[in-house]
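Here the complex is missing a single protein chain, while all its other protein chains stay put.
Showing chain A:
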Amino acid sequence: MALSGMRGLSVFISDIRNCQNKEQERLRVDKELGNIRTRFKNEKGLTPYEKKKYVWKMLYIYMLGYDVDFGHMEAVSLISAPKYPEKQVGYIVTSSLLNENHDFLRLAINTVRNDIVGRNETFQCLALTLVGNIGGRDFAESLAPDVQKLLISSSCRPLVRKKAALCLLRLFRKNPDVVNVDGWSDRMAQLLDERDLGVLTSSMSLFVALVSNNHESYWSCLPKCVKTLERLARNQDIPQEYTYYGIPSPWLQVKTMRALQYFPTIEDPNTRRSLFEVLQRVLMGTDVVKNVNKNNASHAVLFEALALVMHLDAEKEMMSQCVALLGKFIAVREPNIRYLGLENMTRMLMVTDVQDIIKRHQAQIITSLKDPDISIRRRALDLLYGMCDVSNAKDIVEELLQYLATADFAMREELSLKAAILAEKFAPDLSWYVDVILQLIDKAGDFVSDDIWFRVVQFVTNNEDLQPYAALKAREYLDKPAIHETMVKVSAYLLGEYSHLLARRPGCSPKEIFSIIHEKLPTVSTSTIPILLSTYAKILMHSQPPEPELQNQIWAIFSKYESCIDAEIQQRAVEYFALSRKGAALMDILAEMPKFPERQSSLIKKAEDTEADTAEQSAIKFRAQQQSSNALVVTDQSPANGTPPVSQLSLVKIPSMSSEVRSLSAGLFASCKDHNTSEQGVTQANGTLSVVDPQPSSSSPGLLGDLLAIEGPPGVAVQSEHNLVSGSEGASDAEDALALAPVGEQANTVQPIGDIAERFNALCLKDSGVLYEDPYVQIGIKAEWRVHHGRLVLFLGNKNTAPLVSVQALILPPTHLRLELSLVPDTIPPRAQVQCPLEVVNLRPSRDVAVLDFSYRFGTNVVNVKLRLPAVLNKFLQPIPVSAEEFFPQWRSLSGPPLKLQEVVRGVRPMSLMEMASLFNSFRLMVCPGLDPNANNLVASTTFYSESTRAMLCLVRVETDPADRSQLRMTVASGDPTLTFELKEFIKEQLVSIPTALQPPAPVPTPQAQPTTSPAAVSSDPGAMLAGLL
């Protein structure tokens, strides 16, 4: 019988292998699954041996990609089988099928614990392996003491102890509190004296995790690490079986060097000297050899040594040695070494001051852009992007442009973006910047996102000196036979605005400009036509008095599009046609576009919208961290003139940023005049909806913001990185990224505890609570609001036993808020909480939200989060009851737009009138029952406070349709047009998507609930069933 069971599996496997296609396979598998299912269900008395057979079959089926959830319980129950063969299968299958979040696993804790504390060594090994591989928090709390005991027990054999070390490592990662620091530092030191290299390797991994969390307690272990390294480097007392291709355990060497990188420095001169001797030996003694494995292993050690050298801030001489070595690597034949050479050079950029030495290898790095391996090309691009500064920007950007023509499609978008950023950031002069962007569009139009051409338009608009040049360039490109649609857009826009500046040049008369642009019209899509229509209107306006022929031509076009099906085109055509009949008055209406006020860059927005975390961090990350040392382009602002201009993107970095901003060079704006003098007046004028700041300087803070925006968001890079991978997935990308979020989070983020958006939404309604929390830090908020003032206190709490360092809080305020954050300390002591008051003044109505850019360093890692601050519009509302006598005269006096706006809102979340009323009340809009005779309507009133509006009464009326709850008509009235608009939009946002915190008891079923409950479908209470089985 025993044999026939295994034969069954063999037969099944060969059946599967003989299946001609997926369909046959599925049928065969379904049959088998049905069989297994009935066995599990019906035959109560399955022996452990029989169970083992089926569980094993299940794992095989699972590997083929089929769902075997129904059998999880059986696999788990097999763990408690008395005999080794069954138990072994139970353990292995459980740890393959389940992850730490499965409920079944929790129920097995006792059995696992019995195996761990029992005397059977083989059972101990199985249990430790399972817990080490899939143990979660529950395991950490209940098993850690037992595992620790095994690890330090003198009676346990190495095979158990090494497993215990790694098992403890996992438990520690799940809950750092399970390892008591005080008690452990001595034991850890003892463990590092271990002679058995298997145990030592595992212990070293454990040690890396412990020091990464808190190095302070483990100083005594540092000399032992150096000793271990010396022992390995000199190959003393290393058993033959622990050398790998002649190298004494390369893995242990790497681990030990990794551990040392968690200590900020090595103070003891003797230890330091010994370590540097070892490092020097590694750096100098590693050659490229023929055997691939030997090569890889020795270079693994070498690269780790490099990282350690960088970390320890060795003398410049040793650093240059490292760079020279890397320079050699990027030219070798072995692709892995080339790749790592480039990657480590990029790493080197941020750690030390060796840029100049790296620049010597620029030519070779540029050659790497043509490497046959795309991964290497990407590293080269990253490195070039990272090493670019004012001195080599021209060379690098031009190389990138050249490369663009031949680059892989997968890389073009990233390449264009990087080229655009570098051009903007390090342009020696603005005309060069314009050249670069136009070339980008010309060479890779499909890969140039709208943001990029919007930026060039902003630049040109805000810099008069640049306008004739840009117009001329645009005109030149139009002569090319086939140009990209983006080029049509940008040149039509530029020529519409500035072609009159070219009037005296040949080929630049209004008529000629018109006809060359109009030639392109048949080739463009509907989204471009409105831009062309505007251009025509502008041309007409600039040629006053108009040539009759040109005028007739343009009018003919307008009237042709008057009946266009596209609403935008139609509206423009109708309006321009009507306007252009007004003759000279056209001049006022269609005057040159005003300068752009600073406003949030669309790139920043994009980044905020992207929920994906970092994908490719390397160069982007380095850039972000590096930025203060770079020549960021901004006009020199003198803070002596009073408060710096409050703009959405002006920086309020505490504590050190302001001085850096001041010291930033004015390179890019060398051609702009009179900035320093015109600074004072800007403060209040910026950024209102209707008033446009006429001063040229307004561009500079915006620019700074945009540069930062381009720098900061890893989201952009995520996208492009992703494109490489999935090529044609297109629209499903975002969804994929979401679905995979846990992967990324596991990989390289500190996972926030709780949903950030949910916390924010909750704080929009109440005045105190937690804004953000992760395993290391908690940010709480307490707020008080009085008229247009607010005082928020940020409570920054360090949850750890180690200090949080490099703490930085940067407020990105929207234009309508004046925010002053008090000093944030650079370090938060262990288990301490610091309070940082933040003063808020509401200047004018706006729905924009302030963002707190918070970062800290923990170990060698930097955590950075961007958090919306709950200083939102409704905080400046004060509910006020209004009687019928007061309401109606007010309502009537505010007769129509722009003070009273009405809109039909569709897609409203279904809710009863009662729910809507309580929603309104929670946002401090007071619902006034009985005012409206129609019971389906709702009237509310409130007072809004801001510096510009003072106290302003706002009235809201909502008319609902009981037959269709998904739409309603809303009317909002106040004495200020901006307020009316903003309030209306604000309420709309609340109605269309209700913050989850507010959700009324589930009128909408949540479909997500289903998959998680599927195991429960097996029986009414899986817990009880499993308990029975165990």
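Heads up, the rule we're going with is that contacts are C-beta pairs under 8 Å (C-beta built on N, C-alpha and C of every residue); 3 or more make two chains touch, one makes a residue touch a chain; residues count from 1.
Methods note: contacts and distances are computed from a predicted model.
A.B. asks: Out of "Enoyl reductase (ER) domain-containing protein", "AP complex subunit sigma", "Cystatin LXN-type domain-containing protein" or "Importin N-terminal domain-containing protein", what name does the UniProt record list for the absent chain?
C.D. replies: Matching "Enoyl reductase (ER) domain-containing protein", "AP complex subunit sigma", "Cystatin LXN-type domain-containing protein" or "Importin N-terminal domain-containing protein" to the record, the invisible chain is "AP complex subunit sigma".
A.B. asks: Of A:K163, A:R455, A:H542 or A:R909, which residue touches the hidden chain?
C.D. replies: Spelled out, the listed residue whose C-beta touches the missing chain is A:K163.
A.B. asks: For the chain not shown, which residue from A:P250, A:G445 or A:P510 touches it across the whole complex?
C.D. replies: A:P250
A.B. asks: Give the residue, chosen from A:E32, A:E304 or A:E399, that touches the chain omitted from the document.
C.D. replies: Selected residue, touching the omitted chain: A:E304.
A.B. asks: In the full complex, which of A:L33, A:M58 or A:V89 touches the chain missing from this view?
C.D. replies: Of all options in A:L33, A:M58 or A:V89, contact with the hidden chain holds for A:V89.
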